[in-house]
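Missing here: one protein chain of the complex. Every other protein chain is in place.
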Amino acid sequence: MKIDLSTKIGKLKFKNPVLTASGTFGYGLLINEIFDISRLGGIITKSITIRSRPGNPAPRIVEAACGMLNSIGLENKGIENFLDEVLPKIKSFNTNVIASIAGETVDEYGRLAEKLDRNVSAIEVNISCPNVKKGGMSFGQDLSSTKKVVKKVRRKTSLPVIVKLTPNITRIEDIAKASEESGADAVSIVNTYEGFSIDIYRRNSKLGGFSGGLSGPAIKPLALFAVWKVAKNIDVPVIGCGGIMNFSDAIEFFMAGASLIEVGSATFSDPNASLRILKGVKHFLEEENIKSIKEIVGIVDEN
Amino acid sequence: MKIDLSTKIGKLKFKNPVLTASGTFGYGLLINEIFDISRLGGIITKSITIRSRPGNPAPRIVEAACGMLNSIGLENKGIENFLDEVLPKIKSFNTNVIASIAGETVDEYGRLAEKLDRNVSAIEVNISCPNVKKGGMSFGQDLSSTKKVVKKVRRKTSLPVIVKLTPNITRIEDIAKASEESGADAVSIVNTYEGFSIDIYRRNSKLGGFSGGLSGPAIKPLALFAVWKVAKNIDVPVIGCGGIMNFSDAIEFFMAGASLIEVGSATFSDPNASLRILKGVKHFLEEENIKSIKEIVGIVDEN
Amino acid sequence: MNKIRDYYSTVVNNTLIDNNIYLIEMFLPEFDGKAEPGQFMMIKIDETYDPFLRRPYSILECKKERLKILVKIVGKGSEMIAQKKKKDRLYVLGPLGVGFSVDKNSHSVLVAGGMGIAPLWFLARGLMKGKKKFSIVYGERTASLLGKEMDKTFGERVFFVTDDGSRGLKSTASDALPSFLDNLPYRESTIYACGPHGMLKEVINFGMGRNIPVYVSLEERMACGIGVCLGCSVKRKGKYGFLTVCRDGPVFKGDEVEI
Partner (left out) sequence: MNKIRDYYSTVVNNTLIDNNIYLIEMFLPEFDGKAEPGQFMMIKIDETYDPFLRRPYSILECKKERLKILVKIVGKGSEMIAQKKKKDRLYVLGPLGVGFSVDKNSHSVLVAGGMGIAPLWFLARGLMKGKKKFSIVYGERTASLLGKEMDKTFGERVFFVTDDGSRGLKSTASDALPSFLDNLPYRESTIYACGPHGMLKEVINFGMGRNIPVYVSLEERMACGIGVCLGCSVKRKGKYGFLTVCRDGPVFKGDEVEI
């Protein structure tokens, strides 16, 4: 049986719905040494900022129950470095390259979008990073800021605009709706959950940056529910993300309403995770006699 | 060394800061067959409603990564049954018996509080249950409803009033502040996180009640951070809850700002968990030469 | 009731006795060996939090400081338990719940479907030891080694049925039950059943129709196993309200619960 795994965001075609999550895959170059990443539906870069950012002090990683806390703090070399040094190397990947952007102001988001216009396949607008003092999650926790950022980005680029939402909020469906209304072509759900962990002997946070974001299997049931809540409420595609470790997790996200998924921390426990998940999804559809991934998107609902 | 474990909520004394969380310990009677529950600082009953409630359809429990989802739906036999049948049996426990209450309306909370006045040691106001259609979490997600419920309960009882908050919210510290201002003597943080899980072969939620609440170690970093955020912002004691499995988790909560803690799902994986944790806390304080638990409450903060 | 305790036990033996089914024998220090057939134990899989919850297993046999259970691999938890080797350690909480109480004045008919045999095996061994007469109707998909084991242990008392006719009658346990009972030379009988949902339902209906008392052992998702979480509630029949499978059951009278 020929399985149709393809899907679309706006006019952008994806050969399959498996992407890699921002900040967990670098720019694809290193993992491309392990497997041919062109087989994936797309990759999303580490979030890019206007200026180079050093990131947060160590330790930036601490293990949590069935997951991890990170407080990287958006370390990256800035947009110019990305355009000059990184982009030439990754442009040749035979898959969608989505640039994640993070600004400290609405204006910065606009400038980033403008610079990336025509250079990548799509833009993911990160308004949900819990690990920075300025910008980040505070935009995504506020309806009017969300609208301002999305509208600004929308005006500055003709690329598909994906808005990455924070789950640290009462009604994520409202922010998703606002994003859609402001011109987003898709939303990705979710970024990490705010948390931390204490070293009881040193009497301090285990993270150099004090608080961090929780990712991994621990958050899966929450992320899945967020996807379900949002998918019912908007018409643009939802990209599901949060604790996806295997094909079965991925299928859960599709059934809850995600049209695509992002594999995040799973890559740390298995660098082949995204490819393995892609294969597993395909195999599941074959076994269950499902001809197109679209048949199962959002199939689960309350009775 | 003599360790002082005692603490207070309003005028109510606790011999130690280890309580058991609502819905995870029944009314203490069954576990009292396993160990002498009078050794604990207190127990909190399953939430009591005005009328008897059958609860949600099965399955009500599904395992999640490092945790569990439940959708019990506040099954209980109602306040009259509690007063007539249960209370006489548990009044004799030589520890604080805290009654958890859940109403569908502000008025119901008031009536429950009134009926319990003078009958128990304190009242925990559950405005955070994610598993009911009416009332529950919707109160705790809204500032003005929170105030109304807390004020009503406050007027109807002279007992210490503890408000149990939901973490499914953007700024839990605001709801905590509102509770304090409305007369709460303490807040407990947190109730479960909304989530669910899908059976990809049956194409349906694994829970009879569709969505459920996530508890267990998976949520610990999030709950701990919620406690820290709230404790800095209010003056009344915070009761920490969420994924506490051992003494070290408990100490983390104290250091983040909790004056007392509640042991929840840990009791399922080990019915002796609450007692084991109490002993572990005491032992830690001895080893670290800390004379009173109060010395470490809230000791961890950003630099 | 016996005191519930959490035994830090040691695996003494783990034998694959059938495709995907393991017989695990454990040493439970200080366990007095007293338990009713139908009672179960909650088994903690290891010290980490994944899997998180204990898993319920019927007591297959027990005596002083010894316990046997039958584990069928159906998912992650059962697989991890099945992989335990000699000397591995496990926390085992129990004995839990209310077991079968046998009516001594009537002939016991044990109806088991697949893994439903575990608690009934225990019951049958007790009846055998007490020199009581009883019969077993044992249904399975296809002839298994487990069935062979039963044949060895209970001999003629077992009436075999299989879905595919590979041993005994080609039928299901519940379908075979009526004529099996008709052919029994006893006036009064009581049915004790454990197995898949559908089978239990049919057995209960049959019993009610014929006025034969039926006791069933139920399975439900469990978190605590001791009656405090209300995760395993089943509806009462006729009356309003719920009963917990772990504390009020797992054995119920057929007309007590809605299944």
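The first chain written gets the first letter, and so on, giving A, B and C; residue counts start at 1 in each chain.
In this section, a residue touches a chain if its C-beta (ideal position, glycine included) is under 8 Å from a C-beta of that chain, and two chains touch if they have at least 3 such contacts.
Fair warning: this is a prediction, and the values are worked out from it, not measured in the lab.
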item	value
Chains on display which the left-out chain touches in the complete complex	A, B, C
Absent-chain contact - pick from C:37, C:51 or C:168	C:51
Interface with the undisplayed chain - residues on chain C	48-51, 76
Where the missing chain touches chain B, by residue	65-66, 217
Those residues of chain A which, in the complete complex, touch the missing chain	23-26, 30-31, 33-34, 46, 52, 54-55, 58-68, 70, 72, 75, 77, 216-218, 245, 265, 267-272
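The working rule: only the chains that are shown with their structure count from here on.
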item	value
Separation of mean Cα positions, chain C and chain B [Å, integer]	36
Averaged-CA centre spacing for the pair chain C and chain A, given as whole angstrom	47
Sequence positions of chain B contacting 2 or more other chains	64-67, 216-218
Residues of chain C touching at least two other chains	49-50
